[in-house]
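As you look at this complex, bear in mind that one protein chain is not there, while each of the others sits in place.
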Amino acid sequence: MIVVLRENAPKENIDNLTSWLNDQGIKVHISEGHYQTVLGLIGNTTGIDEQFLQSLDIVSSVKRIGEPFKNANRKFHPDNSIIDINGVKIGGGNFQIIAGPCSIESPEQITEIASAISKSGAGILRGGAFKPRTSPYAFQGLRADGIELLEYARKITGLPIITEIMDASHLPLFENVDIIQVGARNMQNFELLKELGKTKKPILLKRGLANTIQEFLMSAEYIMAGGNEDIILCERGIRTFETATRNTLDLSAIPVIKELSHLPVVVDPSHACGISRYVKTLSLAAVAAGADGLMIEVHNNPSKALCDGAQSLTPEQFEDLCIAVNKIREAL
Amino acid sequence: MIVVLRENAPKENIDNLTSWLNDQGIKVHISEGHYQTVLGLIGNTTGIDEQFLQSLDIVSSVKRIGEPFKNANRKFHPDNSIIDINGVKIGGGNFQIIAGPCSIESPEQITEIASAISKSGAGILRGGAFKPRTSPYAFQGLRADGIELLEYARKITGLPIITEIMDASHLPLFENVDIIQVGARNMQNFELLKELGKTKKPILLKRGLANTIQEFLMSAEYIMAGGNEDIILCERGIRTFETATRNTLDLSAIPVIKELSHLPVVVDPSHACGISRYVKTLSLAAVAAGADGLMIEVHNNPSKALCDGAQSLTPEQFEDLCIAVNKIREAL
Amino acid sequence: MIVVLRENAPKENIDNLTSWLNDQGIKVHISEGHYQTVLGLIGNTTGIDEQFLQSLDIVSSVKRIGEPFKNANRKFHPDNSIIDINGVKIGGGNFQIIAGPCSIESPEQITEIASAISKSGAGILRGGAFKPRTSPYAFQGLRADGIELLEYARKITGLPIITEIMDASHLPLFENVDIIQVGARNMQNFELLKELGKTKKPILLKRGLANTIQEFLMSAEYIMAGGNEDIILCERGIRTFETATRNTLDLSAIPVIKELSHLPVVVDPSHACGISRYVKTLSLAAVAAGADGLMIEVHNNPSKALCDGAQSLTPEQFEDLCIAVNKIREAL
Partner (left out) sequence: MIVVLRENAPKENIDNLTSWLNDQGIKVHISEGHYQTVLGLIGNTTGIDEQFLQSLDIVSSVKRIGEPFKNANRKFHPDNSIIDINGVKIGGGNFQIIAGPCSIESPEQITEIASAISKSGAGILRGGAFKPRTSPYAFQGLRADGIELLEYARKITGLPIITEIMDASHLPLFENVDIIQVGARNMQNFELLKELGKTKKPILLKRGLANTIQEFLMSAEYIMAGGNEDIILCERGIRTFETATRNTLDLSAIPVIKELSHLPVVVDPSHACGISRYVKTLSLAAVAAGADGLMIEVHNNPSKALCDGAQSLTPEQFEDLCIAVNKIREAL
């Protein structure tokens, strides 16, 4: 870490800062220039708060050299991580499509969708049991009952299942779930991340709406620091000024993350754009950008045409997407 | 709510949508134009998901008329809410300064700061016991011990105390806390909000880093829908492209919120800008913009000059701020 | 256009607004609800300023139905536009790679690069003569001399040439240029756009750093309204809070623009991310997302290894990119 001091910083304050850093086990290399003094911090700086240093009166700016994450860092783990979910693998060349409905509604709904997506090539079944909703008056999901239906669909189809957790106290309900999902709004729910670090289950961690890639990796680090190294990262769009799509899908995040970390990265184009007619195109782009997998909303609503065209694809549209994705993967 | 349909939307699909809306208890008024059809939704649309409608193939755009929040809405509660914390009031003309250290460190630290800020005019003591930190390797706060020290400082000074909660399971530790703070990163931790709705304690809810004012009010609504109406809103800066300050303080939010809601709004300039030398100026601006209070970081570190100039003010700088704030308040 | 009025809007003010709209040739259909009144505006509303209406006291919100652009609108021109530059075509299935150096430096530099990229498959040569630089102290380009060198490289290789204009008064210098580029910072330089509307030359219009897709299409409309319909749109990244890449490439913009407009869209991954090692990956993603072309920075600096790895690719890296792009195109 490099700390650039402000001009005319009083010697006494510099000494105070230096001795405080020494107390944290950090060696300080002072280099005095004509106008400014620069401190080089040597040692384990992962526990040093950049923003704290930045906020000191005598400090002009702080530059971290090297990343503040260790377990998630490719430097210390050059090979791609492969997450193995009972034989279904993601990462290191293994590509998976996770698909299923936004909300679990009934045994018929979830099993029909599960069968359909399995036939088209999806490897993992998703379905929302606990639903994070902006409004307290909106449907909050079937909760425990939803997880049971998901388990039932797994029994029928053999697909491993993934569903979202919203609070650490619900963990016992997730005992038979194969992958636990952390939603964008909980990416920095640090108490939840710590609890998930104590579990042995693969975690799919979604990027927060307004979180940088570094913060994203630090949240993965929270889980990994607890001992759970099976993390799948999920890019799902960030919040920008553009309103034509619900969020702005940041596909640059894939090569950036792959350079910094060994963890697999999947992309959720359904939530990123919020409009089903763009999902296939963005899926192909994600695959071309190097994604290790996709997360796609698929619904099945034969009695009503209502949902056609929502964020979710029909099983037919999903099959079409899978075929196109395979062609791109072969071309790569 | 107004739903503009796409050109050439098939009649069958429109009928499906209409009957689905009717099932939700919503009357639909259809107005057919030359090019496009517009649906007017009449009834209680608070439970209708705008984004879901938006995502339908036959829908071009959706416009909510009226706000999706009720309890927080000024329309149904024209008078300003006044939150009363054992006689210390915020809102409806009552102005309070909440002050204290970023982290609680020791009995001496917290009581010295508490005495100092009390003398300068602060009405409420803040102090971090549970600390949300981006890095798992950074200090996470004294936790339960920190709350005890805070209670001790209240005993000495008589100031009501506020501290941040990070997980609903910690609620028993907050039994003797006067105001529970929800941090920016937990603004959409809906399970936590629901639990707080069941308590009888005033809640200070911070705006999320990338949340709109409407989402902010919806999170207040979550707590209020549970029966707890004592909410203090806190603007603390939003994430933008600008890097000169840690976040961009959005003071326009004050008049906008005051128009939409009856809840009091306080401003936290310390976290918004992250640099102590801007705190006083932004505090005055917040007061001039109509804030019902301020939340200011103050530290007391006589043995070391280290922290001078951090995000926190010294007690002397804080006193100077209080005097300036009073002058602005008198001028208004 | 739909105008939702505020509750209790005085009848007199509504009448004033209605008669003002009538004066603009707009018919107004008034629909009175229990709580609110909604005006439906019928007629040519392209000249009506949404923000003006929005700012009126009696107006709660405004919703445009249909887009404010005509010439750029796919509704009135369902087929994809094909821009023909002396036989080199872009759009409607015709794919082109535009490549060349950031700045034109010397006859040797530009001709060597031109020959190399031509061999690899580029169809158009780019090169900066006028350089928009944040600092007045940075190199501002060879200007007129640069354009001459570009023309010389065209003579040698036969490739059509494109270069950026920064001021309408420079237009005479662009007489022999094949495509005129408008940079991101000039996307809303309306006087320049008007002048370009009077020329007969194809224009490559880059999206502004913080401009929505609708504003982007309105800027194309400015040029088209003047009579010049040969517009190539270029997505080059938008400004967000993320700092890992220079800008955030918004690939969702491609399917959105293709739905709204008939104009071809190319993508500039070099400027979007600013780091050469991500350019190939993002190029493949752009092609998979449906781009009609790419704009790639390529340099040639045999005497010094300095630039290796800059935003620009080496000719060898560019050739590798072209091969990979072709494979993706075949897969689509």
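For reference, chains read A, B and C in written order, and residue numbers begin at 1 within each chain.
Simple rule for what comes next: contacts are C-beta pairs under 8 Å (C-beta built on N, C-alpha and C of every residue); 3 or more make two chains touch, one makes a residue touch a chain.
Keep in mind it's a predicted model, so treat the numbers as computed, not measured.
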{"item": "Options A:S61, A:S106 or A:N176, residue touching the unrepresented chain", "value": "A:S61"}
{"item": "Contact residue for the chain not shown (choose from B:S31, B:S115 or B:Q214)", "value": "B:Q214"}
{"item": "Which of B:I238, B:V298 or B:L321 contacts the chain that the document leaves out", "value": "B:I238"}
{"item": "Given C:L41, C:I161, C:C234 or C:I275, the one touching the chain that is not displayed", "value": "C:I275"}
{"item": "Hidden partner interface residues of chain A, rising order", "value": "2, 4, 7, 29, 31, 33-36, 38, 40, 42, 60-61, 63, 65-66, 75, 210, 239-241, 243"}
{"item": "Touching residues on chain B - with respect to the absent chain", "value": "210, 212-214, 238, 240-245, 248-256, 259, 272-273, 277-278, 281-282, 284-290, 324, 327-328, 330-332"}
{"item": "Interface with the undisplayed chain - residues on chain C", "value": "12-13, 16-17, 20, 46-47, 49, 51-52, 54-58, 68, 132-139, 166-170, 185-186, 188-194, 208-210, 215, 218, 221-222, 225-226, 239, 246, 274-277, 304-311"}
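Basically, only the chains that are shown with their structure count from here on.
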{"item": "Centrality ranking, top chain (CA atoms only)", "value": "A"}
{"item": "Euclidean distance of C-alpha centroids - chain B vs chain C, Å", "value": "39"}
{"item": "Computed distance of Cα centres, chain C from chain A, in Å", "value": "31"}
{"item": "Whole-Å gap between the CA centroids of chain A and chain B", "value": "26"}
{"item": "Multi-partner residues of chain A (at least 2 other chains)", "value": "210, 277"}
